[in-house]
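Removed from the display is one protein chain of the complex; every other protein chain stays in position.
By written order: A and B. Residues from 1 in each chain.
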Amino acid sequence: MATFEQALLQLMDPIVILIIFGGVSAGLFVGAMPGLTATMALAVLLPFTFTMPALLGLVALGAVYMGAIYGGAFAAILVNTPGTPSSIATAFEGYPLAKQGRALEAISVATVASAIGGIAGVLFLLFLSPPLAKLSLRFGPAEYFWVAMLGVTLIATLSEGSLLKGLLGGAIGMMLGTMGVAPIGGETRFTFGMPVMQGGVEMIVALIGLFVLPELYNMAAQGRTSLGAVAVDSKAKAAFWHTVRVVLSKPGNLIRSCLIGEVVAIIPGAGGNIANLVAYNEAKRASRNPERFGTGVIEGLVASESSNNVTVAGSMVPLLTLGIPGAPPDAVILGVMLLHGLRPGIELFTTSGVLTYAFIISMGLAAIAMVPVGILGGRIIYRIIFRTPYYFLVPTIGLATILGTYALRNSSSDVLIMLILGTAGYLLKQVGIGAAPIVLGLILGTIAEVGYVQAMLGGAVYRFPVIRLFENSLSWILIAMVAFSAAWPLVSALLRRRRRRGEGAL
Amino acid sequence: MDKTLRTRTKILAVLGCFLALTFLMSSVEAEAKFPEKPITYIIAFNPGGESDITARLQESHLQRILGVSVAVTHKTGGGGAVAWSEFQRTAKPDGYTIIGHNIPHIIAQPLQRRDAGYRTDGWEHIMWFHFTPNALLVRNESPFKTLDDFIQYAKKNPGVVTVSGSGSYSANHLDMLRLEKAAGIKLTYVPHTGTGPVVPALLGGHQMAAMNYSMLGVQYSDKLRVLAVASDERMDTLPDAPTFKELGYDIVGGAYRGVAAPKGTPPEIIKVLADAFVETNKLIADKQVNLGFVMTYATGKEADELLQRMTKNYEAILKEIEQKK
Partner (left out) sequence: MIKNANSDLIAGVFGLLLSAAFWFSIDKEIGRLSVMFPRAMVIIMALISVIIFLRGFIKAERSDLFAEGNPRRVLVTGLLFFGWYFAITVLGFFVASVLAISSLAYYLSLSSRRVSVKVFSGWVLIVFCEVLFFYLIFSRLLHVPLPEGMFF
């Protein structure tokens, strides 16, 4: 326990506190801008951390990461465009709330949920690392494939209209993901004769295009923003303690979402991008009135924002214990650690124990710091967006989007891809194919492909390589979850119909 | 009227002289001293990866030695091909844009892809600064204690042994193929999307072995066992790991990382950059060696020869693959 106390002492330094607040604010800004992502922010911060002592550098990175995942909620709530992929589900409930004039309330809820999630992630990391790390290692190619299939069943929840069109969107997303270099096999596919297409469609580029651009087109079409004027009692509802009470009033939802966030976080490669969608789906499923989801249901918002912040510290379980980055920002953090001579593994918790524990605790502090920064910043951002006339808002968001897309890979062709996808997305929305299934397909496509092909290769032992997909016990658990998740919409529809018929008969 | 015309002509004349002078001065300046502006150092892979970390380590020393700021930028995609093709297409040969490049990627990709967008010989090499030899690794719990165990088992069970590695037709893959050939065994190569995913696959027992870089052996010395290393001599950081060579298999290979300038860059400028990189390499040597890298100092002619040698090595294997298809 001495290490623990020493770690806390290290954090009492005013410089550390300053860095935490600064990092969270910077992260918030980055996350809120559609186009800038957490990974980008960390990559930019990286060179600056070289000249800093190891602890300060790591604290800064952790704070920015935490702030950025939280910041994505702002864009999702106010402009219906997730600022980072980990806030896709936040828009589903956050934006309708904003339209009803309850934006400030939504922001408060997102803040509290994110803070609680962040702290939960830190607690998981501190106390449950060893068993979680072991669990993380049990995910092999077959398990990855089934996790991807589980993701596919989410499409049912996410399709705004017919399930079939949602599936088509998912398929389109997966096809987009195959463009470029094959992850297994290394050959280039679907470049249509352009060497630059070897880089494929980057997920963030598609995310920005498919979510932001249709929203901008909508604003242009309607000649106004969709932010409703502030409802009468919304300011009171947005007050901090009231919000805390609201969020904690449904503890089941909160606990479940945090657990989901943690489990998804330890699957290297899945990360926050999927966590918020799975948590949202579960919240919807557990609710007594799932039809209400999409109209501004607070539990949905809580589910999304708490689970994604759990992944910040949560995905560091495999990172710190085994050196395996759970999500792209972790790769940057790993790089910094290696540079300072910190090697993941037992050493980290013993020889460099003070540093490691200080780093972990600092992320918890960052989560707490998000509250004042968020509530204050949220009000300012809200006021700015609200006061800006739509004819300035559209081009300015366009500017942020173009910059963010370009900065991702220093590629102007990415900007063109973003515009094309965005315009196509707007048109597809008219015929009932939404953006979320397409983006989900894009995310899941690579995971599914890598898992499937690797399993097939490993299954060379058998006459029918497919058997490899059914070898492990973990695979079977996942298969059961997939079956359950796929069957649920049909089962619940049947149950509801029977219930209604029963009531009608009375 | 006359006066105005004369004044105007005078003004024009002065302006003309001024312009001529500026032209003269700028052309003289261009010869005078390189570098004067900031240099852009492009990395074709993700931040946090080995190429990126190396560049960051080099950055501060380069800035000090060259006296200008060196901006590291990333341009990922296609396993490096996106950055390399754009570089060969658009970068100006004035020494202010340089790019990190890797063997065998720049050999294998143009040979193997329909249109990688760039040529293996389409640059002026500044330097190859380090080498990460391939290594055959298994996890501690594996029944294979030596390379011989591994080969004997593979001989009795063709195609059963799964070997993971980073990328397809990459250094890992190609040396695995050379091992197959040299030992007369049949393995199943399972490509992964980078060095990162190889580790959990190995640790979790999902793959039986890995042909990856020696760095993993150094970083995970308590969890992984190195059966053999593909270098000329035993590595100081892995004293217990035999080389393929000493066990009788002539396999020396791995990834070389280096930096290049566009074709046509003047040799004097290349020399300035090469000297800077050589000095930097010496300064960062201990940090890198600790992480498992082997430093190399191949500049100028040596650098070209290295590339040609490796190209010959890999061409043979790649041709075989093409024929088998």
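Just so it is clear, a residue touches a chain if its C-beta (ideal position, glycine included) is under 8 Å from a C-beta of that chain, and two chains touch if they have at least 3 such contacts.
This is a predicted model, so every value here is computed, not measured.
The hidden chain makes contact, of the residues A:Thr51, A:Gln430 or A:Ser473, with A:Gln430.
Only one of the listed residues, A:Leu403, A:Ala460 or A:Met481, touches the absent chain: A:Leu403.
Note on the undisplayed chain: of the listed residues A:Ile17, A:Leu56, A:Leu128 or A:Met175, the one touching it is A:Met175. One of A:Ala60, A:Ile88 or A:Leu216 touches the chain omitted from the figure, and that residue is A:Leu216. Of the candidate positions B:Asn102, B:Thr132, B:Ser168 or B:Thr193, contact with the hidden chain is made by B:Ser168. Summarising the interface, subunit A meets the missing chain with residues 44, 161-162, 164-165, 167-168, 171-172, 174-175, 178, 182, 184-187, 189-190, 192, 213, 216-218, 220-224, 389-392, 394-396, 398-400, 402-403, 406-407, 410, 412, 415-416, 419, 423, 426, 428, 430-433, 445, 448-449, 452-453, 456-457. Although one chain is not drawn, its touching partners on subunit B can still be listed: residues 40, 71-73, 114, 168, 191, 325.
In the analysis below, only the chains that are shown with their structure count from here on.
Here the spacing of subunit A and subunit B, counted between their Cα centres, is 33 Å. By the touch rule above, subunit A contacts subunit B in their complex via residues 39, 42-43, 46-47, 50, 136-141, 180-188, 191, 193, 195-196, 198-200, 202, 268-269, 318, 322-325, 328, 331-335, 338-339, 341, 343, 345-346, 409-411, 446, 450, 454, 457-458, 460-461.
Considering their complex, residues 46-49, 52-53, 56-57, 59-60, 72-79, 81-82, 85-86, 112-118, 159-160, 162, 167-170, 188-193, 196-197, 199-201, 203-207, 219-220, 222-223, 287, 290-291 of subunit B touch subunit A.
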